[in-house]
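The other protein chains are all here in position, but one chain of the complex has been omitted.
For reference, chains read A, B and C in written order, and residue numbers begin at 1 within each chain.
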Amino acid sequence: MKSLGIGLIGTGFMGKCHALAYGSVKAVFGDVPQTRLEVLCDVPAEKAAGLADQFGFARATDDWRDLVADPKVDIVCITTPNKVHREMAMAALQAGKHVHLEKPMALTLDDARAMQALAARSGLKTIVGYNYLHNPAISHARKLIAEGAIGRIVHFRGMVDEDYQADPSLAWTWRATKAGAGLGTLGDLGCHLVSLAAGLVGPIESLIAETRTVHATRPVEAGSDEHRPVENEDIASALLTFENGVHGVISTSRSAWGRKSYIAFEVHGTEGMITFDQERMNELRLYQNRGPVAEQGFKTLLTGPDHPPYGQFVPAAGHQLGFNDLKVIEVHEFLRAIQEDRPAVPSFSDALHFEAVIHAIAEAGAEQKRVSLK
Amino acid sequence: MKSLGIGLIGTGFMGKCHALAYGSVKAVFGDVPQTRLEVLCDVPAEKAAGLADQFGFARATDDWRDLVADPKVDIVCITTPNKVHREMAMAALQAGKHVHLEKPMALTLDDARAMQALAARSGLKTIVGYNYLHNPAISHARKLIAEGAIGRIVHFRGMVDEDYQADPSLAWTWRATKAGAGLGTLGDLGCHLVSLAAGLVGPIESLIAETRTVHATRPVEAGSDEHRPVENEDIASALLTFENGVHGVISTSRSAWGRKSYIAFEVHGTEGMITFDQERMNELRLYQNRGPVAEQGFKTLLTGPDHPPYGQFVPAAGHQLGFNDLKVIEVHEFLRAIQEDRPAVPSFSDALHFEAVIHAIAEAGAEQKRVSLK
Amino acid sequence: MKSLGIGLIGTGFMGKCHALAYGSVKAVFGDVPQTRLEVLCDVPAEKAAGLADQFGFARATDDWRDLVADPKVDIVCITTPNKVHREMAMAALQAGKHVHLEKPMALTLDDARAMQALAARSGLKTIVGYNYLHNPAISHARKLIAEGAIGRIVHFRGMVDEDYQADPSLAWTWRATKAGAGLGTLGDLGCHLVSLAAGLVGPIESLIAETRTVHATRPVEAGSDEHRPVENEDIASALLTFENGVHGVISTSRSAWGRKSYIAFEVHGTEGMITFDQERMNELRLYQNRGPVAEQGFKTLLTGPDHPPYGQFVPAAGHQLGFNDLKVIEVHEFLRAIQEDRPAVPSFSDALHFEAVIHAIAEAGAEQKRVSLK
Partner (left out) sequence: MKSLGIGLIGTGFMGKCHALAYGSVKAVFGDVPQTRLEVLCDVPAEKAAGLADQFGFARATDDWRDLVADPKVDIVCITTPNKVHREMAMAALQAGKHVHLEKPMALTLDDARAMQALAARSGLKTIVGYNYLHNPAISHARKLIAEGAIGRIVHFRGMVDEDYQADPSLAWTWRATKAGAGLGTLGDLGCHLVSLAAGLVGPIESLIAETRTVHATRPVEAGSDEHRPVENEDIASALLTFENGVHGVISTSRSAWGRKSYIAFEVHGTEGMITFDQERMNELRLYQNRGPVAEQGFKTLLTGPDHPPYGQFVPAAGHQLGFNDLKVIEVHEFLRAIQEDRPAVPSFSDALHFEAVIHAIAEAGAEQKRVSLK
C-alpha cells in the first residue's frame, strides 16, 4: 500500500502524543504503510511552524481548513478542545479524509450522532482515542474472559480518577462550563472507564446515577475574590445494567487527591476474578478457583511478548510499556484498518455507545431517574 | 469494680472469638474488671461441656435460658444464627444482663427496633459486634479526618467481599432463605462496610441501589440434580447520600472469587485521601496535598504504638495485630462502658442505623426506588 | 495429661506476649494440657504483684530463684535481658523444669553451648523463641519447598530490619555494649532471619561478612554533649554457603528508617520462587514456571485454614493472624512436645546453630576472613 499523509490539528498533550505515534508506528510494527507527517496546524502560525520543525512535519498552518483541504493529507488527526470536534471531524470526512479523533467525540450526544452518521455514509475510516483499550494487559484480559478463564461474568466495578480539579483555589476556566466542555469528569475520565467496561463486559442497557460538583464556584483568576459557577460535575457514580444482565458499578472523580491516572476495575466471574489499575499499567491480576485451595491467590501477570503486541516494543517481558506506546498501538490499529478496508476499533460507531453512557449518567444524576440506553 | 461473669451462647467462629477475647482482655489492657468465664451454652450438651473445658468456662449448658437466668452471669454474649438473636437478646435484657450481640442484630429491621427499644428502657449496656470499627488503623483514620488532615470530606467509596458463596456447586442451606438468614451479602458483609462508612463520614440519609443473585438456585446437597431457590442477594450496590451531603458508593459480594476478607474503602477530602483494605489490616494509606509536588504521594502507615490501643498488644510498631485482637478491643470498650456507666460504641442504637441502611438497600434494589433513612 | 504450671520471669514486650500465649493456648488448640499461670517474677515486687493480677498469675515474686524452685512450676519462661539467660536457664534445668527461653540464647556462643549441653543431659524439654518460624505462611513455604513446588533450591536472600536505633540522638544504653547485650543487630534481628534461612534451606556451612556501626557514639542522655562508644554493630551482611552448596545473602540493620518489622526473604528454585515479608505476615508469594507463559506470575497466597494451624484461630481465610498469635503456636509446639515426650522445635540444639551463625558473622566481619560453622 502507498504511504499515508498525516495532518494533525492541535499540538498539546494529545497532539504531541499523536505526532510521536505516527512518527514511530512503522518502525515499531513494520506491517503498516509508511506515514508522511505532512501538515501540522495550531495557532498562532509561529507556534505551528516551530512545532512542525520539532515534530518533523513537512509544513505548518494556522488554518485547519487549509490542512483538511490539503491533497497530501490522507488522515486528519483532531486533538483540539471538545467544542470544535464536530465541525472539524465533519469537514474532514466531507473532504474525504479518514479521521482520528480524540475523545470525547463532541459536547453533546446529538453532535456525536451526527458525526457517526456522516462517517457511516462516507465509507471512510474513523477511530476515537480510547487509548487504554489498546493496552496489551487489557487485550489479554479480554482474551482471558473470552476463553472462560474466570467463568461467566457476574459483576463489574470500575473507578477512574485524577486530581487535576481537586484544588479549590484553581482558577475558573471554560472547562467548568457546559458550553465549553460539556460534561465534567464524565467527559474527561468517565468515558475511558466506560470504554473498558463495554469492551470487557459488553454494551450497557440502562443505569441509575448520582453526580456532584465538589467546588461549586472557582475564582475568576488565582487569588481573586470574584467567583464563577462550575457548571459540570466533579464526581459521578452509576449503577449499570449491561445488556447481558450483569450488574456494574462505576465511579469517577476529577477531584481525587493523589490519583494521577487511576483507572481501576475488577471483573467478577463464576470461576475467578481479574483486576487492573492503569497506574500500574503493565500488570494484570488474575484469580482462578483452580488447583489446591492452599495455592490459590491473585497472580500478578507482568506484560511481555506473550501479551501482543507488547513484543513489538520490547522483546523481553516486564520491561514496561508507557502511556505513549498505547497511542502507537491505536495508530497501528487505524492504519491496519485502512489497509485492510475494515472498521477500526473503536470507530465512531463504537465510541457513540461509550458517550451515550456518559450522557445517560449525567441525565440520570440530574433528573434522578433510570435512563435506558436503548 | 467487682469482677464480671460471662455467659456465652454459641461456640462457632464468633463464639470462640468471644471466648478468647473475654479470656485475655484483662491481661492485655489491665484497666478493666476481671472477667469470669461462667457459662458456655451450645447443643448438644457434650459439645458444650467439651468446649467449656477447652475455653475455660466454669460450667456448660445446652439451655440458653438457663444461662440467661444464671445469677453469676453479668454479660450475655450471643453468637448464634441471626434468627434467634431477637429472642435471646430480649430475654437477656429482661433478666437484667448486659448484652454483647454479634451482627447483624436481627432478621428484620422491626426486630432490631424492638431490641433497641427494650435496651434503651433497660438501662443496661449493649454492644454489637462491628469489630472492624475497633481496628487502630480505623480509629486513626477517624482521628485524621476529625483533625482535618484531608480537609472536608467530599466522597466515600467502599467494597466488602468474600467468596464463600462463589462456588455454584455449594449445597443450598438456610443461609439462602429470607426466613433463616434474612438478607444475603448485605447482612453478612455489607453491614460491616456501612458501619465504617457511617463511622467515618456520618449517618446516611437516602440511597438508590441494585441487588443481584448470582446463583439463582443451589443443589439440595452437593452433586444433587434437585435444586432449591436462593432467596437473598449475592451482590448489592448502592449510591448513598450522607446527611452531610457527601455522595458515597458501596458494593458488596459474597461471590467474589479471591476475596477473603476484603473490606476496602477510600475517603476523598478537599486536601487529601485516606484508603484502607482489611486484607492488609495493619496499613492505612494517606495522601496529603502538602509540601513539594515532587514529594507528594500515598504514604503507607504501618500501625504501631502511636495508633492506640495497638501498644497494649505489642510495644513495637509494624509487628501486626490480627483479627482476634479486634474483638479484644471491642470487649475492652464494652467493659469500660459498663465500668464507667456510659453507652458502649456501637450500642444497639448505633447499630440500628447500620442495619436500617442495609435493609434500605435491599428495598431500594427490589422496588427500584430511592429509599430515605429518615 | 495433667495440667502444667507456668513460671514466667520478665514482664516486658516478650513477657506479656508469653503470658497471653500461655493463657490462651488451650482455648485456641484444645489438644494440649491445661496450663496454670502459677508464678510471675519481676522487680520490684509491687510491679510483679500488679502484673500478676493483670496477667492472671496465682502469685508474684521478685526473686527468680524462688520461682525456679516452686514445685508448682513445670515450665520456666525466661524473657529477661540476654545477659542473665544463661544463669536462669541453667538453674531452671537443674531444678528439673522445662525451659522456654527468649532469643538469643546468651551473650556468647560458649554460654549457649553450655546451656545446650546441660539441656541435652537433663532430658527436659527446651524451646527458644524464634517465633517467626511458627507463622503458617512459613510452614507452608517449607511444605511447598519439600514438595518440590519450586524445584531444587539454588539461592536464598534475606533481610531483617527495624529502625529502633536509627535516630542518632537516642541515648546510649547497655544495648550498645558487648558486656550488656553481646551482639548488636545480629543478636536482636539477624538471628531471626538465620532461623528462617536454616529452616527453609538447611544448615549453614561457612560465610564471609561485613559489619558496620552507623552511630559510633551516643549521648549519655538525650541532649547531652557527653558521648559513649557504641561497641556492637548496627548493620551486618553476610554471604552464606549452606551445607547443600546453596549460596545465600543476608543483611540486617537496626538503623533502617521506615522498617518496623521487616523480615523479608526470597527462595530461588529451579522451577519457581517463594518470597515473604513479615510486615505482611499473612501473605506468601509464589511463582511457578507452569502453565501458559502468558498466565505465569507471582501469586499472593493469603493464609487461611488450608495453612495450618491458621484455622485454630479463625475458620475463614484472609482474616489475618497477628504477631501474638505466633507465640501461641510456639507455646502449642512446646506443650505438645512435652506431652509427646519428643524434642520441641526449635530446641536449644536447633537454636545453637542459628546463634553460631550470627557469632560467625560478627567474627568474619571483624577479622575479615571466611568463618566455617563446622
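Criterion: contacts are C-beta pairs under 8 Å (C-beta built on N, C-alpha and C of every residue); 3 or more make two chains touch, one makes a residue touch a chain.
In this text the structure is predicted, and so the values were computed from the model without any measurement.
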Checklist outcome for this item: Within the entire complex, the undisplayed chain is in contact with A, B, C
Item to check | Candidate in contact with the missing chain, chosen from C:Gly23, C:Gly56, C:Gly269 or C:Gly322 | outcome: C:Gly269
Checklist entry - Pick from C:Lys72, C:His247 or C:Arg342: which residue touches the chain that isn't shown? => result C:His247
Checklist entry - Given the contact definition stated above, which residue among B:Leu286, B:Val314 or B:Ala360 touches the chain not shown here? => result B:Leu286
Checklist outcome for this item: Answer key for C:Ala166, C:Ile204 or C:Val230 versus the chain not shown reads C:Ala166
Checklist outcome for this item: Touching the hidden chain, out of C:Ile150, C:Val230 or C:Leu301, is C:Ile150
Checklist outcome for this item: For subunit A, residues touching the missing partner are 12-13, 16-17, 19-20, 23-24, 26-28, 30, 54-56, 162, 164, 259-262, 278-282, 302, 304, 313-325
Checklist entry - In the complete complex, which positions of subunit C touch the hidden chain? => result 150, 154-155, 157, 159, 163, 166-168, 208-210, 212, 214, 235, 237-239, 241, 247, 249, 251, 253, 255-259, 268-273, 287-289, 296-298, 368, 370
Next on the checklist: To test your reading of the contact rule: which positions on subunit B touch the chain that is missing from view?
Outcome noted: 140, 144, 149, 286, 292-302, 304, 306-307
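Criterion: only the chains that are shown with their structure count from here on.
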Next on the checklist: Suppose a student superposes the Cα atoms of subunit A on subunit C; what rotation angle should they report, nearest 5 degrees?
Outcome noted: 180
Item to check | Inter-chain centre distance, subunit A versus subunit C - centres from mean C-alpha coordinates, in Å | outcome: 53
Checklist outcome for this item: In whole angstrom, the CA-centroid distance of subunit A from subunit B equals 41
Next on the checklist: Quick check on subunit A: which residues sit in contact with 2+ other chains?
Outcome noted: 296-298
